[in-house]
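One protein chain is absent from this view; the other protein chains keep their places.
Chain lettering (A, B and C) follows the sequence in which the chains are written, and residue indices restart at 1 in each chain.
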Amino acid sequence: MPEFFPRFFSCLGVPRSLHSSYDPAGGLAGSSMKVPDPRVCIAVHDLFFRLTETIERQPHPHFESASRMQIFHRSANSLARVSIVAATFALTGVLWAAYRIDQGAFITDVGVAKDQPVPFSHKHHVSDDGIDCRYCHTSVETSAFAGLPPTETCMTCHSQIWSNAAILEPVRDSYRTGESLAWTRIHDLPDFVYFNHSIHVNKGIGCSTCHGRVDQMPLTYKVNTLYMQWCIECHRNPESYVRPRDQVFNMAYQAPSDQAQLGRHLVAEYNIQSLTDCVTCHR
Amino acid sequence: MEDERTAVLDPGPTKVIGPGHDFESVTTEISGVVFRPFLKTPPQLFIGFACAFVLVNVFLVAVVWLFAKGVGVWGIRIPIAWGFAIINFVWWIGIGHAGTLISAILLLLKQDWRTSINRFSEAMTLFAVACAGMFPILHLGRPWLAYWLLPYPNTMWLWPQPRSPLIWDVFAVSTYASVSFLFWFTGLIPDFATMRDGAGKRWSQRIFGILAMGWRGSAKHWARYQKAYLLLAGLSTPLVVSVHSVVSFDFSIAILPGWHTTIFPPYFVAGAIYSGFAMVLTLAIPVRRWYHLEDLITMRHIECMAKVMLGTGLIVAYGYGMEAFMSWYSGNQFERFMYWNRAWGGHYWWVYWLLISCNILIPQALWSRRVRMNVLAVFLLSLVVNTGMWLERFVIVVTSLERDFMPSAWGRYYPTVWDIATFAGTIGVFLSLMFLFIRGLPAISMFEMREVVHEEASHAHGD
Amino acid sequence: MLTETRLAGRVKLYGLMAQFSQPEPLLEAARRAYAEGYRKMDAYAPMPVEGLAEAIGFRSEMVPRLVFTGGLLGACGGFSLMWWITVIAFPHNVAGRPLNSWMAYIPITFECMVLVACFTAVISMLALNGLPEPYHPVFNVPQFEHASRDKFFLCIEATDPKFDIELTRDFLTGLQAEEVLDVAP
Partner (left out) sequence: MNPRNYWRSFEELDQSEEFRQFAADEFVHRIPAEADAASRRKFLRLMGASMALAGATACTKQPKETIVPYVRQPEEIVPGNPLFYATTVTEAGLGTGLLVESHEGRPTKIEGNPDHPASLGATSPQMQASVLNLYDPDRSQTVLHDGIFDTWERFTAAFSGARDLAGLKKGEGLRILTGTVTSPTLAAQLAEFLEMFPQAKWHQWDPCGRHSDYAGSVAAFGAPWNTIYHFERAARIASFDADFLDPASPGGLRSTRDYTGRRRDAAQDPSSEFPRLYIAESTPSITGGMAEHRFRMRSREVESFADKLMSGNGDPYASIMKDLNAHRGESIVIAGEYQIPRVHALAHAMNQALGNTGKTVVYTDRVEANPMDQTASLAALAADMRAGAVETLLILGGNPVYDAPADLDFVGALQQVKLRAHLGLYANETAEWCHWHLPEAHYLESWSDARAWDGTASIVQPLIAPIYNGKTSHELLNLLLNRTDLSAHDTVRGFWQTQNKGADFEDFWQISLHDGVVAGTTFPDKTPPAANVPPASAAQQTAGIEIVFRPDPAVGSGADSNNGWLQELPKPPNKMTWENAVWISQATAQRLAIDTGDVVELALNGRKLQGAVWVQAGQADESAAIHFGYGRKRAGRVANGIGFNAYSVRDSKALWHGAGAEVKRISRGYSFATTQYTQNMEERDPFRVATIEEFRARPGFAQPEGEGVPPPNLTMFPMWQYPKHKWGMSIDLTACTGCNACMVACQAENNIAVVGKEEVAKGRHMNWIRVDRYFSGPASEPEMYFQPVPCMHCEDALCELVCPVAATVHSGEGLNEMVYNRCVGTRYCSNNCPYKVRRFNFLLYSDWNTQSLWGVRNPDVTVRSRGVMEKCSYCIQRINAAKIKAEEQNRPVRDGEIVTACQQACPAEAIVFGDLNDPNSKVARRKRQQRDYGLLEELNTHPRTTYLARLRNPNPEIGGA
């Protein structure tokens, strides 16, 4: 066994001077032979190797084997303290990073426009053409699902205008073949969350409150995380988000300065309840 | 030949240390266990570790299968929704109690015989708690969400529900694990220094050097050290009581007949100490033999532990008696039925009687000094008690759940091979860690042994 | 063998160290050194020695005080966290119990108390002892490796106003020390 070590670790080429200067004579069982450090401690070794050598370079005239007992160099003290502080900072940093990532676009897709079969521009259709939300999202006032326009709806106009624009080929193709267009979901809740558009719209929660200024989005992206905390924020104090019913589909609506008091008034008028029961959304 | 040697070394039941020991000799003997060359390790240790390691792999297989398929691979069902996992959890936690008890309570009680076994049993505590701690996570339907039991800020604005005893468990067990570790590590610091100074090889000097953190045994160090150590002891004493009380709340907070009992906290704690001491004996007796530590772990220790077992065993017996009595005295039909079902009517009645004989009847042998002084007998008894305490948890968990309130919803529990594999696996994990500890760290507190040596010496002078 | 004259001034010592083989002589030596008026000194033993700290005039109740504070903070923290969770953060009707079911928080409060207190105990002990401190001049003394095994040392530090290399060495030699050793800085 003892012979085994040098052969195995000779490759590490630890300077002989080191061994001589660290003669561990007088140690306990099996400690008398000079053996280089096994791999598991190379790290520790390198950490102090240079430092301990500096001791030798300024030998004290009085104490020949002064370094027999000193395993660590002076600087090890500061090193120890520094590493403690560093570890604390590192931990905090990791947690902070995790938080940032969790809130960031990578996870939430906030502000990320996704590829769509047709580069549909809400900006163009809403702002330029002045089409109302409900022209396409027909069931938003009556159903849980706001509704996505069937290809027919697109073709009502696009059989007339842009009728042979290349980018609209998928639409015409769908109309021809009866194959639906497969849009990529932007606002995608987990399957165990049951959101109902009609009740929110009927209670005076505007489109833009959740979906942002869609009328100014060339390509659609989401502006809110849709995290549970985001939902609950509004469910706990609807008065700070509710708007008059006639303003629900007004994309440009700005909360008035007296929102606090208007909100309280509307909450009463529309009989809005702050529902934070689990079963409000989860069944 | 071994026995002769034992006879020579063993100073008999009065002494806590063999004759002719001085500061240097105890130090060398104890640290020698760690410093002796790898190949000089007693073969029994190799064999033991090999077996334990096989079980570790069994454990890994069982856990992978469990995670792949779900807790349905176990025998649990409605209404017996808790099975082996919780039984094992309570059993391991119970075993974990001996360590802190020996280190803390016996320290406060100034029991000199604790010295040579406290380090050892603290380590045992750590590893037992580690095994116990795995089960609450393994038994979850969705273990990857275990962190939801911790109070941390999250995007759901949801928090744990602190009225649930399981959350108390989370706090109690994690606290217990951390405090046991602190206790163990604090105790080790001066010994790390000893190892550092005794180590021949540079790298071991440095490892122990880092662990010792520059301990140099200054009078000031010792002064603060002793205060801190005493405070730890003082805090762990109520802690150790609280932890198993909280574990017992898992049952007694629930409304189930056979669970909903006020006697649970005290008799769970007693039971914990009971099984804990049993396990210390189960481990200490072979190790003492393999490393010829008979002069440091003497018959005195073994007899004292046997006495503690006898005492706590009687408390547990009282607990069983009270359960029986109260179920009758309450006049509650569910309670009465529960006990009838547990002891006679249910199809696990035989487990109940097995447990009674393991935990109450057989250990009565310890009244006889000849038994207490017989190492083999004590060893076997410790095994019996360990078994009995596991069976106790089985009876509490299973028979109560099998037949509760609605006859229409009664069921029967049968464990599967995966239940058994998981349990056996944790035993392997526990033993492997134990063996590694014995080989790699001073299993007996050296500085405290020096104190003992010093005291013995001064007694000698006194005489 | 160098003479003191050459030594004086050229070499700066950390202090002088006397070695003993038993705790009693060390204790005795410490008392006498203190009586002699030495203050900057420390005694080293492989195990706690009754009264040694007092002998070199050391007293500190810091650890218990910190532990008490820690425990108090832990308890308050634990309880108020649970209270905040159930009453402020997300109030639920759980099993018809009141929002502030304080009885249910007692175990957690207790555990937090113990947890924080214990960590305070260990950390404050280490911090006050100035640990970790891997390098220390006393380790320069070859024989000091026995300080953690079977020997006892009394070290009078050079910074002590009363420290004088000859007198102090003589004084220590007078204490039936097995050996008197120079401690390099």
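One rule holds in what follows: a residue touches a chain if its C-beta (ideal position, glycine included) is under 8 Å from a C-beta of that chain, and two chains touch if they have at least 3 such contacts.
All values reported here derive from a predicted model rather than from experimental measurement.
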*Pick out which of B:H97, B:R114, B:R163 or B:R342 touches the chain that's been left out of the picture.*
B:R163
*Of B:F181, B:Y318 or B:W410, which one is in contact with the hidden chain?*
B:W410
*Against the chain that's been left off, what residues of chain A make contact? List them.*
98, 101-102, 106-109, 114, 138-139, 142-145, 147-152, 174-175, 178-185, 188, 190-192, 194, 196, 198-199, 202-203, 225, 227-228, 271, 273, 275, 277-280, 282-283
_Please output the residues of chain C touching the missing chain, sorted low to high._
90, 92-98
*For chain B, the residues touching the chain missing from this view*: 67-73, 75-82, 139-142, 144-146, 148-149, 154-156, 158-161, 163-167, 170, 250, 253-256, 331-333, 337, 347, 401, 404-412, 414-418
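In this section, only the chains that are shown with their structure count from here on.
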*Measuring from the mean C-alpha position of chain B to the mean C-alpha position of chain C, what distance in angstrom results?*
31
*Between chain A and chain C, tell me the centre distance in angstrom, where each centre is the average of that chain's C-alpha atoms.*
46
_Multi-chain contact sites of chain B, meaning residues that touch two or more partners_ = 157-158, 196-198, 209-210, 213-214
_Show the residues in chain A shared as contacts by 2 or more other chains, in ascending order._
69, 71-72, 77, 80
*Parts of chain C lying in touch with chain B, wherever the complex brings them together*: 23, 30, 42-49, 52-53, 55-56, 58, 60, 62-64, 67, 71, 78, 81-82, 85-86, 89-90, 92, 94-95, 97, 101, 104-105, 107-108, 110-112, 114-115, 117-119, 121-122, 124-126, 128-129, 131-136, 138-139, 144-150
*Note which residues of chain A are touching chain B in the complex, please.*
1-2, 22, 24, 27-32, 35, 37-38, 40-41, 44-45, 48, 69, 71-72, 77, 80, 102, 225, 227-229, 232
_Interfacial residue positions of chain B with respect to chain A in the complex_ = 28, 31-32, 35-39, 155-158, 196-203, 205-207, 209-210, 213-214
